[in-house]
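Other chains of the complex are left out, but the ones given are in their true place.
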Amino acid sequence: MSDRQPHPSTSAIPDEIISRRNAANFPLRHKLIRVLFRAVWLLFASWTPPQLRRWRLLLLRLFGAQVHPQASVRGGAKIWYPPNLEMAANSVLADGVECYNMARISLGEGAIVSQRAFLCGGTHDYTRATNPLVTRPIEIGARAWVCAEAFVSPGCVVSEGCVVGARSVVSGVLEPWGVYAGNPAQKVKTRDFDPNK
Amino acid sequence: MSDRQPHPSTSAIPDEIISRRNAANFPLRHKLIRVLFRAVWLLFASWTPPQLRRWRLLLLRLFGAQVHPQASVRGGAKIWYPPNLEMAANSVLADGVECYNMARISLGEGAIVSQRAFLCGGTHDYTRATNPLVTRPIEIGARAWVCAEAFVSPGCVVSEGCVVGARSVVSGVLEPWGVYAGNPAQKVKTRDFDPNK
C-alpha cells in the first residue's frame, strides 16, 4: 500500500487482471468439486490434529491443489476451491484461516498465514446494477507473515518478507520486507531480519 | 460518518433515540422467543443449503420477522430477535452475518450484507456504574452493500447505495452513494453506478 490511501477492497480494479461473471455462472464441475471437497474436508480433515499434516495434504492434492510436501494446512483452515491453491515448502495456513480462493492464491517458501486471517479472492463490481462477481489472485511472498485475523484484499501482493500485523487490512502491492499495520494498513517500518538466528 | 471522527460505538448517543435498561430486564416473552428461535434455527435452518430460501423465510415469519418473499437469509446468518428484523425485496443476509437486532434492523430493496458482517444494535452506557443496556436501530438503505466482515455500530444509517468496505467500522449517518473504508471508516469516494449494466 505504497499510496497509503484508504480503500474499499474493490477500488481501481485494472481490467486486465480481473474476471467478471456471476457467482451462479461457475461451471457445474467447479461447483461439484467445491461441494464434494467441503464434505470430505469436514468429515476427514477438519477435526484432525496437527500431526496428520501429510494426510490433509493428500486430500488437498486429490482435489487439485499444488502443495509442496513440506507445506502445512491445519484442519481448521477453510479452502474454498483447492485447484486454486498453490503452496511452496514450509508455507503454512493456520487454523481458522479463510482461504477464499475464487482466483489463485499462492504462498511462497516459508510464508505463514496465522489463525483466522482472511485471504479474500473475490468481490463484486458495485458500479453495475447486476453486481457481477470479480475475482483476483492473491500472492503471499516467500518468508512473509500474515498475522492473526488480518484481511488480505482481492488482488493483493504481499511481497517477500512482509509482515502484515494482526487485524490489519491490506490491498494493492506491498513493499518487500515492509511491516504493515492498521485498517487501512500503512507501512510502519522495514523489517529487520537476521537469517542466521 | 460525515465528521470523520474516530469513535467508540457508544459515543454521543442522543437521548431521544435510545432506550436504556438492563439486559436482564427483557420481558419473559421476549426471552422465550429468543431461546425457542435459536433452537429452531439451529435444528431446522442453520445447515440448510441456499436453495431452501423460502423455508427459512417461513421460519423467520413464524417468529415475527417482516421479510419480503424475495428477500434472502442464508442458513449461517444469526438473527438475535426476529420481530426486530425487516427486509425488503432482494435484500440479503449472507452466511455468518451477526444480526444483533436488540433494536430494529431494516434492509431496503436490494441491500446486501456480506459474510460475517456484524450489525450491532446494542451497547452499554459506560458513563454509569450500572452499565445499562442501550439499544439503537440500524438502517441499511436500498442498494447499499455492507461488505464482508464489516461492523455497523448501533444507530448507524447506511444510506441508499452506500458501500461499506470489507472490515470497515461505520457509525453515524453515512452519505448516500458514498464508498466508505477503514476503522474508523472514512468516505473514500462517491460510488459510480450504472443501473443499466
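All chains are identified by letter, namely A and B, in their written order; residue positions are counted from 1 within each chain.
We adopt the following convention: contacts are C-beta pairs under 8 Å (C-beta built on N, C-alpha and C of every residue); 3 or more make two chains touch, one makes a residue touch a chain.
Since the model is a prediction, treat every value here as computed from it, not as a measurement.
J.: Of the identical chains, 2 are shown; go ahead and state how many the full complex includes.
T.: 3
The rule is simple: only the chains that are shown with their structure count from here on.
J.: Write the angle of the rotation needed to overlay subunit A on subunit B, where the fit uses Cα atoms and the result is rounded to the nearest 5°.
T.: Fitting subunit A to subunit B on C-alpha positions yields an angle of 120 degrees.
J.: Go ahead and note the Å separation of the Cα centroids belonging to subunit A and subunit B.
T.: Chain centres of subunit A and subunit B, defined by C-alpha means, are spaced 27 Å apart.
J.: Tell me, which parts of subunit B touch subunit A in their complex?
T.: Against subunit A, subunit B makes touches at 112, 145, 147-149, 163, 165-169, 179-183, 185-186, 188-189, 191-197.
J.: Using the touch definition up top, name the residues of subunit A that touch subunit B in the complex.
T.: Subunit A residues touching subunit B: 5-11, 118, 120, 123-124, 126-131, 151, 153, 169, 183-184.
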